[in-house]
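Note that one protein chain of the assembly has been removed; the remaining protein chains are unaltered in position.
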Amino acid sequence: MTVQAPWGPEPAVKVVGATEAAPPQSRTGRKAPWWMWVAGVLIVLPLVLPLVFLFFRVLGASDAALDILFDLRTAELALRSTVLTVLVTATAVAVGVAAAWVISSTEVPGRKAWGVLVPLPLVIPSYVLALSFLAASGPRGTLATVTGWDVPVLDGLPGAWLALTLSTFPFVYLMVLAALRRLDPALEDAARGLGASRWRSFWTVTLPQLRPAIGAGALLAALYTLSDFGAVSLMRYAAFTTAIYAQYAGRIDRTPAAVLSVLLILIALVIIWAEQRTRGNAAYHTSRPARRRSRQRLSTGERIAALGFLVSVVTLGVVIPVVVLTTWAWRGARVGETVTIDWGAVGGSLVGSSLAAILAMAAAIPIVVLTVRYRGRASGWLERTVFVTFSLPHITVALAVVFFAVRYLGPLYQSLTLLVVVYASIFLAQATGATRASMLQVNPSVEEASRSLGRGPLQTLRSVTVPLIRPGLLAGGALVFLTTMKELPATLLLRPTGFDTLAVRIWSAANELFYARAAASALVLLGLSAIPLYFLVLSTKESSE
Amino acid sequence: MTEALPAIECRGLFETYGDTVALDDFSLVVGKGEVVSLVGPSGCGKTTALRAIAGFEPPDAGSVSIGGRTVFSEGVDVAPEKRRVGMVFQEYALFPHMTVADNVGYGVTEEDRVERVGEVLDLVGLTGMDHRLPSELSGGEQQRVALARALAPRPEVVLLDEPFSNLDAPHRDRMRRDVRRILRDAGATAVFVTHDQSEALAIADTVAVMRDGHVVQVGSPLDVYQRPADPWVASFLGESLAVEGIAENGVVKTDLGSFPVDGSVEGPVRVIIRPEWIVATPAANGEATVIDLEYYGHDQMLVLELAEGRRVQARVGRRPVLERGDRVDLEFQEAVVFPTD
Partner (left out) sequence: MRRFGLIALVVALVVSACSTDTDTLTVYSGRSEDLIGPLIQQFEEESGIDVAVRYGGSTEIAATLLEEGDRSPADVVFTQDPASIGAVALEGMLDPLPIALLSRVPERFSDTDGRWVGVSGRARTIVYDTTLLTPADLPATEDGLIGSEWQGLVGIAPANGSFLAFVAAKILLDGEAATLAWLEGMAANGSPAYSNNSSIVSAVADGQLDSGLVNHYYLLRRLKEQPETSAANYFFPEPTAGSLVMPAGVGILSATNNREAAEAFVAFLLSERSQRYFASETFEYPLIPGVPANNALPPIGDVPTPEIDLSELATVLDRATDLVTQAGLL
């Protein structure tokens, strides 16, 4: 026994090998260089200013315009939007949870393939899904031509419901899948050991643990449905977004459009807030369980049912759209309808998306550095702003920019520059999210080393930080490219005259019932989307290895 | 010999994070060419002090000057890249996307960069490794690259943050010696921070002991070890044993025995004895019994029990050869005495 020194806090025994705890990611050290803050503010300004301006405009609006808020039609619109949102969320949750469960927890054959196919509708724009179902149904549709039956057109509420369910269930699916993988199998085993049937164990033990993930996914689905313009307009289902567009296009006084936009923004903000709260709870999980969950065995009957379910989902979400679009394009070409690929629109899509991706990548750098290295109140607000502007319905954001640009930006209104800036601003959150993942892996000491060796903050950024976060940057760029290609309402409102994208062409053609033309462009869009998608899947594979 | 202008001069640095006081009137002077170790328990603020000198943590108050030039004071806060301070980080922090040569040459702006890089790589014994990537190097090699990188731009001073903590024991001793030699050959002024007191004593010219945000004693390794400024320093740097006693007429009486002491000391005192100051002589009726023995080959550590169950540790040479149960007489050759009133 050694003699304890009665004074100091340490025993008089050498402590071997102890290291002090590694410093946290964000040092409480030097402040960020002023120009980085300026850059950060400038980056969020393009959307914040117009949105603020929109609010003020509505606040200062004449009573007549405010009457819109309280008249019957707005209430009806709210009702219609709500009905659609509730229905879509319900079915998206049902399908998403079921699919996640079947694929992750049972022994259904072909799991790997299903895991890839099931979430595929995520890459198909909602208006293309809508187009597919419109073109498949009705007297001129594929189904009618093939079978000769008298098929009614699948539009209005049922059509919008179907298209948006398929568009949004992947959100729920992905979140629930991740949550299922983190579940502790001991709980389910305990329930089964106590005599609960599979069904009961699922309902009473598994499902409650999935609640946060389901909640977050459901809110995402709701937000997406509320914000959707392309699908609801093609399905001729009057909702908030279509009404905003109609008021904007059909009226000389734009205040009603502005008022409706602000209303929609407020509703969206509530959902965003709720989603953040739920996601916060969902993210608090224990580390990976030591033992993997065992998979359920399925009886033959159950296997057939599970397979049938998955087959239907993939058929509706992937197979039918691709088949219908292809047959329409093919048919149209044979009949001589102008089905030529609109190279102008292809060029527009490629140019717009590339420029947006590049700008988003550049803009992501200061934002990510500020929010990861220089954590604090200010950078927290920056992050929040980027996220909110990403989540607001694009048509409302675009409308705000239109108002602001016409009044204050003169020649920039309807210029490609403004459109690209708006694209990059709306989708910035995707770029920052991906880049952030890379940034968190960079040890701040490396940047401090660069400083101690004589390079200032900007040089350090260039020589050290940026090369090290390149994988995340590029992934973010690819994501922005992909999403911009699909974007519709902002493009409709802000594009220069004569500038078209595939999205606009698809929608316009489909709107005017030129399905063959629309189908051809849609196939081109899906084809072009495959390239960045492939790159993205490749890069996530690498980073997980 | 130190020159007129000290390499580093910190005066009265204060720094607080929230509720924690990291630096509390921290002052330190480092002369040109000196190798100073800044040692203290974890949480004492030594890394904070280092980062304050480098410019990564601007303190709340105080002043720092490097090479006679004020780099931090009221209204002055020179950016790290302008302080000419090299830093070797605990995790080495090599640029993973650059070769060894690019890493080492990063801070060198002259035209003869290639030459300087070669020179420094020779200095650290990594000649010919120019084109390797950090991921291809061992821990020890990475450390040398980190040191070379810090030395290449000929900084005023090199700061090392727990440089050896990431190495395992066999490499650590070797690295310590190598780093010591490299610093000396380069004529560098260095401050290194460690919580390992034996390391601090072994490598440095000067040891600065830190506690609760300020320096409690500065001196040569011998000074701080043999003549600690207070009981806490004594117990921190090396092992020690404390007993109470009364000093009277040049003699301190304790229940372990009596020692001679400086005549000016009178009254109640605390006596610090290090294990190596105790001599044990085998004796049939010795006052102490050997309870336990740790044999190290070149010396041994004895655990002895005295009357009233009192236990004491003594470090003795390889002789006498003792066994458990043997009785010995104890002689205290040295002690440090601190008045307690």
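Each chain carries a letter (A and B) given by its place in the written order, and its residues are counted from 1.
Definition applied: a residue touches a chain if its C-beta (ideal position, glycine included) is under 8 Å from a C-beta of that chain, and two chains touch if they have at least 3 such contacts.
Computed from a predicted structure; not experimentally measured.
Note that the undisplayed chain, when the full complex is considered, contacts A.
For the chain missing from the display, the contacting residue among A:111, A:192 or A:236 is A:236, taking the whole complex into account. Note on the undisplayed chain: of the listed residues A:147, A:299 or A:497, the one touching it is A:497. Contact with the undisplayed chain is limited, among A:38, A:52, A:249 or A:440, to A:249. Touching residues on chain A toward the chain that is not drawn are 71-73, 76, 140, 236, 238, 243, 246-254, 256, 403, 406-407, 410-411, 413-414, 497-498, 508, 511-514.
The rule we apply is simple: only the chains that are shown with their structure count from here on.
Per-chain Cα centroids separate chain A from chain B by 55 Å. Put simply, chain A touches chain B in their complex at residues 1-3, 5-10, 12-15, 17-20, 22-23, 27-30, 443, 445-446, 448-456, 463-464, 467-468. Residue ranges of chain B in contact with chain A, taken from their complex: 17, 41-43, 47, 51, 54-58, 79-87, 89-91, 93-97, 106-107, 109, 149-150, 153, 162, 165-166, 169, 195-198, 211, 231-232, 234-236, 238-242, 303, 311-313.
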